[in-house]
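A single protein chain has been removed from this complex, and every other one stays in its place.
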Amino acid sequence: MSYAELQVTSNFSFRLGGSHPEELVDQAADLGYTAIALTDRNTFAGVVRAYVVAKDRGIKFIPAVRLDLLDGPSLLAYPTDQAAYSRLSGLLTLGNLRAEKEKCFLHKQDVYGYAEGSIFVIIPPDKITADFELPKKFKAEVAEYRANLKNLYIAASRTFADGDAKRLFLLSELGVPMVATNNVHYHDPGRRELQDVLTCVRHKRTIFNAGYLLHQNAERYLKEAKEMQRLFHAYPDAVANSQKVAAACNFDLKSLQYEYPDELVPEGMTADDYLTEITLKGAHEFFGEKLAPKLEKQLHFELDFVRRRGHAKYFLTVHDYVAWARSQNILCQGRGSAANSAMCYCLGVTPVNP
Amino acid sequence: MPKRFVSIWFRYLLTDREAIRQKSLRQLPVAFTEPDHGRLLVTAMNSNAEQCGVKPGMTAADARVIAPGIQLFETKAGRNIKLLKGLAEWCLRYTPLVMVDAPDGLLLDVTGCTHLKGGETEFLKDMVGRLRALGYTIRPGMADTIGCAWAVARCVESGLIVPPGGQRNALMPLPPACLRLGVDLLIKLNELGFYQVRSFIYLPKSDLKRRFGASIILRLYQALGQEAEFLLPLKEPVPYSERIALLEPIRTREVIETTVHALIDTLCKRLYGEGLGLRSAVLTYLRIDGKSGQLSIGTNHPSQRTDHVFKLFALQFDQVAPGLGIEIFILDATKTEPASDQQNVLWNGKPAADSEEVAELLDNVGARVGKDQIHRYLPQEHHWPERAAENTTNLTQMPECAWPEDHIRPVQLLEPPEPIEAMALTPDYAPRQFVYRHERHIIVNADGPERISHEWWIEDGGYRDYYVAEDEEGMRYWLFGTPNDLPGQTRRWFIHGYFP
Partner (left out) sequence: MTATKKEIITKLRQDLLGWEGFRPVPPEERQSFGLGAIESAFPNQMFPTGALHEFISTRPEFTAAIGGFIAGIMQTLLEKGGVCVWVSYTRRIYPPALKRFGVNPDRIIFIDVTREKDVLWVTEEALKCHGIAAVICETRLLSFMESRRLQLAIEQSQVTGFILRKDVKHLNTTACAARWTVRPLRSKLRAGMPGVGFPRWQVELLKVRNGQPGSWTLEWKNNAFLHSETEHIVKPDTQRRYA
């Protein structure tokens, strides 16, 4: 049986992850994992690069996110389909809009509202208390999550810290199924030093006085499937659950398309036809009834190009809001290749005659 | 207060020294010679030799001719300075400000010292008497200025005490040589008929300068007291220093202790009055036979308490050898600091008197076992166990970070860790049993592995896998294994500590 790594922090979690998404996916493929997810902090930013490499190497990639909340334990969120992915994106947007740049403010309540279709994994504290218990507060929060989220698991990692075994035992008592992860922060153990340096940068210290901010060992890398199984021999269900969660996630990034409003195109016509119609209309307005052959040729070339690429709706959208802006006396200017386009001039998108 | 200086002339310094060694030389002519361009020239001689007509600069051969039976010794340059230094130190019992006055004299600043002996005459008599008793031929001079004291010591038969303000009168009948002038100038003055100071003392300054140079003006004015001249003491005087001079030399332990106690008391009272405390002090005792000894102490905090300082010295009283008797004790406070009222944060919560007591305890203990043996531990943020606590002798520094509460660590640590025989069935497991010091322990419970890697920015290395292991008897050990994934290396096991 192989293994799927569900908790991976890349360098898109700024100053936290020590490897690129591409490197992580590549290494996972080398190790023969069934799947690998990317769970950066409050962002999906790294998924595209990971996706590209995953497609190349033929390994299943799960775009996911780690939700760091203001008022509760962090949650790993895995969308199972496109709708769920939309919801999580919406959730992140909500959090980003509330805060200044680079920050994202999310509450537990927000998550409950956007949870449909996603699988959640609770991230437990690293340490247990001095009397060998989980903090009371955490246990209460787990109870709340259980009440509000379907498809809930809890992440179990072997941190190689002194209370490890006791901690895993206590997690197993919580009544939430465990998922085995390695809390990956870099793809290869050799990257550990870089990751330490990043920690220093993050906290504005030097390596000599970063003290306990640095991790005490270098175990948070992508390990061999065999080793992960061995490390969790006491909790084989946890490893099985990782596979289960991975199998349930069937959202492929490729399925994301642009979606344009329908009202752009009048009934009965295709977007390309409508675009051609209004372009020619505009052309006649500017250049008169008879169009010069050169101009006609250019227009048809551009329209053909747009048709082949399938961007008709895009131009219609632009035309739509430029027209509205003009009606409000708002200045609109075209730039770059648009400024050079006869079609755009005819549409009224750019004011300068190419 | 007007100054008083004493100048002592050791007329026959080197030969007297030799005669002290060999009593028989007193009767004979003795001279010292130094090599000069292949010949031996006489540099110093005793009175017997002088009477025969031996003069400095004469060759040894000539000296032998005019003084038959003369004992000649070769001398090294600088010998006289060495002797004078020793004598200067001996004179410290009279005043702390003593200077070597080459080539054959000493200068003492005795301002305010003479009353201790009952007046200037007694003072000088005492000093001269003791020096003569040692075996030296000397001539003293005392005056308000260095120049005048020097003059009367050199040029007045059997020395003189010049009354305050009486320099001019004293100098008048003396030959120009009393003014410490160069040989050439003296020859010139002699040729011109100036045989006594009075003959030129009233000449206009400009004339003197023009005819004889600036040095004659300087020396004259220095001697008269119109030009300043300073004494550069052999030993820098210590600002806080007290001394006790005893009428009768003391030898018994009890009396020594009482005297030292009183001396310390005087010093401490003085420091207290100025808001200072003692950090280090030196007690010097001068014996009647010329030898001396020293004891030194140091404290952790500026101390003003007589009893405490006395106790620190008392620990060393066994080393004091009074010989035939000690006549002077000198206590120098070599380092003082403002005494602070602020309590050390270390013993927070306890009243002031107690923290003084603790500071004194540490001083006493430090004096006996060595200051370095007293230390504390401060937390250091290192995962590596041997570095988690820093050993420091600083007793007041507060920790800069917190002691971690989330690690379980053994109360006793073995330094260095000791090898044990053990084998774990699989990596990741603690060993089932281990053997240490010929005892086998069967492990029934274990926590771990706690993997701690070497701090890569300090030293190379892999990691240690630590286990908290409990055996059948309930004894709990901290064991670790070296990495087991390095090619060509077998895993080794160690015991690092004992848990409570």
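Before moving on, here are some points about what is shown:
Should a chain be cited, it is by its letter among A and B, assigned in written order, with residues numbered from 1 in that chain.
Following the convention adopted for this analysis, a residue touches a chain if its C-beta (ideal position, glycine included) is under 8 Å from a C-beta of that chain, and two chains touch if they have at least 3 such contacts.
Not measured: the values here are computed from a predicted model.
Seen in the complete assembly, the chain not on display touches A, B. When the omitted chain is restored, the residue from B:Val100, B:Ala430 or B:Ile452 that touches it is B:Ala430.
Checked against the full complex, the one of B:Pro2, B:Gly38, B:Pro416 or B:Pro500 touching the unshown chain is B:Pro500.
Set against the missing chain, the residues B:Gly69, B:Pro399 or B:Pro419 yield one that touches it, B:Pro399. Although one chain is not drawn, its touching partners on subunit A can still be listed: residues 130-132, 164-166, 169-170, 173. The missing chain lies against subunit B, touching residues 346-350, 353-358, 361-362, 364-365, 368-370, 373-379, 385, 388-389, 395, 398-399, 403-405, 407-415, 429-430, 442, 444-449, 467-470, 472-477, 497-500.
The working rule: only the chains that are shown with their structure count from here on.
Subunit B has its Cα centroid 76 Å from the Cα centroid of subunit A.
Residues of subunit A touching subunit B in their complex: 127, 130, 160-166, 192-193, 196, 207-212, 214, 216-219, 230-231.
Those residues of subunit B lying in contact with subunit A across their complex are 380-383, 401, 404-408, 426, 428, 447-453, 456-457, 463, 465-466, 468.
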